[in-house]
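In this view, the complex is presented without one of its protein chains, the others remaining in place.
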Amino acid sequence: MIPGDGGEPAPRAPDAPRPAAGRPRFVVDSGAGGPIIRGDEVNKLIRVAVVGATGYTGCELLEILTRHPRAKVTSLTAKLDHPILMSEESPRFAGRLDLPCTPLDVEDVCRKADLVFLSLPHGVSMKYAGPFRAAGKKVIDLSADFRFRDAAVFAQWYGVEHAAQGLLPEAVYGLPELRADEIRGASLVANPGCYPTGSILAIAPLLAAGLVEPGEIIIDSKSGATGAGRKASIPMIFGEVNESFRAYKVGRHQHIAEIEAELGRAAGVPIRVLFTPHLAPMNRGILTTVYLKPRSPVSSSALLDAYRGAYARSPFVRVMPPGALADTKNVLGLNFCDISAVADDRTGRIVVISAIDNLVKGAAGQAVQNMNLVSGFPETEGLR
Amino acid sequence: MIPGDGGEPAPRAPDAPRPAAGRPRFVVDSGAGGPIIRGDEVNKLIRVAVVGATGYTGCELLEILTRHPRAKVTSLTAKLDHPILMSEESPRFAGRLDLPCTPLDVEDVCRKADLVFLSLPHGVSMKYAGPFRAAGKKVIDLSADFRFRDAAVFAQWYGVEHAAQGLLPEAVYGLPELRADEIRGASLVANPGCYPTGSILAIAPLLAAGLVEPGEIIIDSKSGATGAGRKASIPMIFGEVNESFRAYKVGRHQHIAEIEAELGRAAGVPIRVLFTPHLAPMNRGILTTVYLKPRSPVSSSALLDAYRGAYARSPFVRVMPPGALADTKNVLGLNFCDISAVADDRTGRIVVISAIDNLVKGAAGQAVQNMNLVSGFPETEGLR
Amino acid sequence: MIPGDGGEPAPRAPDAPRPAAGRPRFVVDSGAGGPIIRGDEVNKLIRVAVVGATGYTGCELLEILTRHPRAKVTSLTAKLDHPILMSEESPRFAGRLDLPCTPLDVEDVCRKADLVFLSLPHGVSMKYAGPFRAAGKKVIDLSADFRFRDAAVFAQWYGVEHAAQGLLPEAVYGLPELRADEIRGASLVANPGCYPTGSILAIAPLLAAGLVEPGEIIIDSKSGATGAGRKASIPMIFGEVNESFRAYKVGRHQHIAEIEAELGRAAGVPIRVLFTPHLAPMNRGILTTVYLKPRSPVSSSALLDAYRGAYARSPFVRVMPPGALADTKNVLGLNFCDISAVADDRTGRIVVISAIDNLVKGAAGQAVQNMNLVSGFPETEGLR
Partner (left out) sequence: MIPGDGGEPAPRAPDAPRPAAGRPRFVVDSGAGGPIIRGDEVNKLIRVAVVGATGYTGCELLEILTRHPRAKVTSLTAKLDHPILMSEESPRFAGRLDLPCTPLDVEDVCRKADLVFLSLPHGVSMKYAGPFRAAGKKVIDLSADFRFRDAAVFAQWYGVEHAAQGLLPEAVYGLPELRADEIRGASLVANPGCYPTGSILAIAPLLAAGLVEPGEIIIDSKSGATGAGRKASIPMIFGEVNESFRAYKVGRHQHIAEIEAELGRAAGVPIRVLFTPHLAPMNRGILTTVYLKPRSPVSSSALLDAYRGAYARSPFVRVMPPGALADTKNVLGLNFCDISAVADDRTGRIVVISAIDNLVKGAAGQAVQNMNLVSGFPETEGLR
């Protein structure tokens, strides 16, 4: 039974803290079963476009969408001089998706699709979201352009003025585990960043439950190389990444803004986090190791209980059993976020470890999860 | 500037003052130039044995020793039923080191070698160190067996009673950057663990200088797979490690004991650290990301100055320039520990990142550095 | 142009003419659309067991079967002392397949399943195929045990006597691109080896068409490490495989027997091949480079035409466009075999390059393709 769907409110876990207004209600809104599909809706098929189809995220969207029972990819675009076949650009799609990929023509896309995924660089999405919205299309944007209510925050972290501030009020931050209800009613969804997805899911429940000090959050993330996109640069060629491990942008990665905004919402107070991203020599996966300080002594099992309560209705969060630790291998190609937690008695600290596939739960999978929500499909449709 | 030193500039070797008992003297004792070699010593050649020559550490020792101008490998042993040629076991050594590798026979080794590297599992070294010492051989032990003065600490973390407690008082912890003087006079050197090397070098100077809170130390380490040794187990086969990133033994890795003991010595107070080791899909390298809290506000450049001061005479520590971050790629195959530091103004925390090659500075290279010291060779001999 | 077909266009299933005895009919029998599903068959759901569920192939079977719309996994077994949850053994399956994995009990499996996948080591499958067949179950065996009509060939290459020779006559070699009709009527399918799949698909059409010399076949294959199974051994640990490239079993790999048997059937004469397998530092994928000598001069485009003709009705073979070369990346996680070909004018030789995912088209995917065929499902069901 899904709240806002005419059913009764979902029961809250008995010991869950009351969410303040504007704060995420964990147990409530991401119903695993999804809405009941009735009669003529059973075969409802949505026509979707992928704008920016040739990057890693665009291609992963196509991998998921071609298997999705209720979506039909009808339009692909990329930064091109002339149309090519998608299977020429990426032979993976030969015999699976024999569509042309064309230079972006907004009107053409609008004729062909009901919902548009914008898989474009930061600063570019903001130019196209408006026209698509004006044409009545639902938009799921995978860039950072609509992740912040406050255009000044965007400008501060991304170094460019926002060119479509009028759209910011209607944009919803698309992290379904925290905002499923809002997303269901949205027409412009800002799909979260990869690091923020793994970080926020690992921290928000403990903050919301008041279990940890909001001023003592340290996040140490390790990402595979596809997180940097499909772009040519010497630091990302194989010989530089393989057999190498490095940190970058210590304390100043742009994803910090997103993490702090969402955690602040969960905590009800402004949050600052220390965030260190690292590049690991693998294609996919983000392991995030979070260091927290409990407000009062807490056991590992109490932590796991808190997560299980918070995510009881979140089909894509898996709380690991006691003693088990998240491993990116277990989520490779899957839309799950695995969460494990250890209370370290010796130091009185908490270590939370989450794992996602950066291209799935960290990008394309989550975008399809959002598509399911805005389209009235079951949240898990096409994602298991 | 070293605490407890009254503030005066640290004087140089060889007329260095005696260090405060039990505390490391950073600037003082690891003279890059090493002792001056005179007359008949120039061509002094030491005969060395590697006991446990077929593991990753044993083989790396051979790589270094075969190029060392003043060491001659004369005896190799391994857990074997009968002698084999080293080049049969590892074809890398064909044409480079055509010695047999035999089952261990202490007397035979004693006849052939002046100095013995024990590259054996924990709990095994302790059985052989005594006989070699009794025969007057210098011993550099790469296991954990002699890293603790207190046998109870060993028993607590390694789960076995110590079988050679009589040797503990004479053993010296072989981290030359902190204890070069002691090592020079030692006959039994306990070569540090790989994680402790990268961790201690990153933290000790700031603790010793009183710059950081001793109760707020978080260490997040990422290691290549050779750190697990050359042993068959399903979790370490290629298909399980490649394209995977995982933590293990959170808060309970046995190297914690060593890190805490040495940092406690540097700080002058007992230390507890929260330590999380991770396995990265690469052969070699440890990147260690340390989170610290400054006692009073400090800049990145002040931190780097502190390191440069502390390691002014340590030829194998490289303090990175401001803005640069340590990368395991830069120390691959080298005996350096690279150290970088960032003061994060937003959160008031310090992030220190160190990089070593786990098989070189984290094991075999450091063992040869110790061999140089106990043998009166220049510290850098054969290691550049 | 199909050998033994007199040149007339190949007719379609279901009223295909009988193929020339013992020779593959390429265009004829692997109809992409598969048989027409009528009325009550639409929702037919088959209950399947995976015997040997914890290896790489067993787990890949589960990945595919859990997404298959017409199969329901009802029983999992492995070599165990006591039952465990599959998600304990492999956390990837948590929340996706919450079945126990038990020690093998043939009667219990027979109660629960209609079709049994045997994902067991060579020599073990032969012990269990009989009991399952006696109980009327369809069996798809992923070992080598039923790949040869001639028990002596098995004994020669696998070094053990065959213990279930009575079943050999009913077993069908499960390479659908060459034997779809036979497979549709079979109850015991011997799923091909990984190397043979990539090799046979690359060579058989040219042999069958009489385009190449049957006595001049050289196969150079490169496989990812999961091909060696999920077993602990020092040569397969990460540190030995990563940053390494090696050949093994040159000219004497057991898969040679299978390749020669099938190619002999395609050529109509006995075939000997020179086969060199190599281990590449990656998890998945086999690239096979084949060197052939044309009977008379032939162009690259004529070669590609021959493949396109032969595989016109094979939904899982993709013939690459001229100038493009197969890459394992393009088939990662997919059930395709990509084939590319180059006629080298300078030397008068042909180079054919095929790519498969060793765990999908080389094992579990092909097994499900065979399940589809023996169950009357469309060949591609659950595999796109």
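Side notes on the structure shown:
The first chain written gets the first letter, and so on, giving A, B and C; residue counts start at 1 in each chain.
As a working rule, a residue touches a chain if its C-beta (ideal position, glycine included) is under 8 Å from a C-beta of that chain, and two chains touch if they have at least 3 such contacts.
Every value quoted in this text rests on a predicted model; they were computed, and no experiment measured them.
Residue-wise, the contact with the chain that is not shown comes from A:Tyr56, picked out of A:Tyr56, A:Tyr173 or A:Phe377. Across C:Ala228, C:Val273, C:Val319 or C:Leu383, the residue that sits in touch with the chain not pictured is C:Val273.
Only one residue from A:Thr74, A:Thr102 or A:Asn242 touches the chain missing from this view: A:Asn242. Counting the whole complex, the residues of chain B in touch with the unshown chain are 66-67, 88, 90-92, 94-96, 243, 315, 318, 320-321, 324, 327, 329-334, 336, 338, 384. One chain of the complex is left out; on chain A, the residues touching it are 56, 225-226, 230-234, 236-243, 281-283.
Panel shows chain C; residues 218, 220, 222, 224, 240, 242-248, 250-251, 272-274, 276, 278, 280-285, 287, 289, 291, 325-329, 332, 342, 344, 346-347, 349, 351, 353, 355 of it touch the chain omitted from the view.
Simple rule for what comes next: only the chains that are shown with their structure count from here on.
Chain centres were defined as the mean of their Cα atoms; on that basis the chain farthest from chain A turns out to be B. This structure's chain pair with the greatest number of C-beta contacts is A-B. Look at where the CA atoms of chain A average out and do the same for chain B: the two points lie 42 Å apart. Chain A and chain C, compared by their mean Cα positions, are separated by 37 Å.
Annotation for chain B: residues 240, 242-243, 281-283 touch two or more other chains.
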